[in-house]
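The complex appears here minus one protein chain, its other protein chains still in place.
Note that the chains take the letters A, B and C in the order they are written out, and that residue 1 is the start of every chain.
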């Protein structure tokens, strides 16, 4: 199954519940942030004891990301690859090798 | 291109820069949260004026999500679908139609 | 100077710029979250190299917290103390000593 088919399934589940009304871009952006914090909470004081929790929370973040991408007619795969090109240009191998510094401090 | 091929490209870019050392699960979880807030910042006071900014920030969140999934040998598509089944069970159509209430308040 | 006097100064700065219109409770809640991620970003890959950055980002989080408290006529000091009582009740010393587990797992 490709991401397009996956999106069709997600869209259908949203439509069946009449949840499109809540899925404004802003609400989806908030939801991505909220779910990503629930993911982070698993790492708050120690490593997560249960990988299934990571799986669920990460899936929540991804689901809202896919839905927001869909709102703007963005293809998940394409925007990841396009951003990767920008990152590679900002972080050339010879300057960034083994370094976690931001590009403006390399 | 499928998500597996996409991941191979992401992995290579990380390896070329010797960045695996920074990509602990915890650091990736932090990064997902940080990038999702940069996305939210575009909606802080108003709607985003530039869709390209949304594209870039959403791509950052997604990239770290893919990398974290990879750390735990989780398939993005599969975990989204498995979580969707849980969501559907928690939010049956007849109870959740048109409602944004949490499942424990339906 | 007490927190009340501090708030008066913050309120005046907001009023001078006619920024009350942007400071809905929801926007303030978003802003607290956004600024707290900028604080977290200082710890993304390593410890912060510059304490002044921590000072500035922490101040941003606190400022929006004070402004949101003000919106709901909540006193910062009082709500911290009231929450502390709840935390103490949920985490009795004999059960929580030296443990980072959540109260429902103690």
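Note that in this section contacts are C-beta pairs under 8 Å (C-beta built on N, C-alpha and C of every residue); 3 or more make two chains touch, one makes a residue touch a chain.
Every value quoted in this text rests on a predicted model; they were computed, and no experiment measured them.
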Query - Missing-chain contacts mapped onto chain B - result: 30, 33, 37, 44-46, 100
Requested in this report: Can you list, in ascending order, the chain A residues touching the missing chain?
Outcome: 22, 27, 30-31, 33-34, 36-38, 40-41, 43-45
Report summary line: Missing-chain contacts on chain C, rising order, are 1-3, 6, 9-10, 13, 16-19, 21-22, 25-26, 29-30, 32-33, 36-37, 39-40, 42-43, 47-48, 51, 54-56, 58-63, 65-66, 68-69, 72, 74, 76-77, 79-84, 86-88, 91, 93, 96-98, 100
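In this section, only the chains that are shown with their structure count from here on.
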Query raised in the report: Could the interface between the copies chain B and chain C be described as same, meaning over half of its residue numbers are common to both, or is it different?
Result: same
Query - Distance from the mean Cα position of chain B to that of chain A, given in whole angstrom - result: 2
Query raised in the report: Tell me, which residues of chain C touch at least two other chains?
Result: 30, 33, 37, 44-45
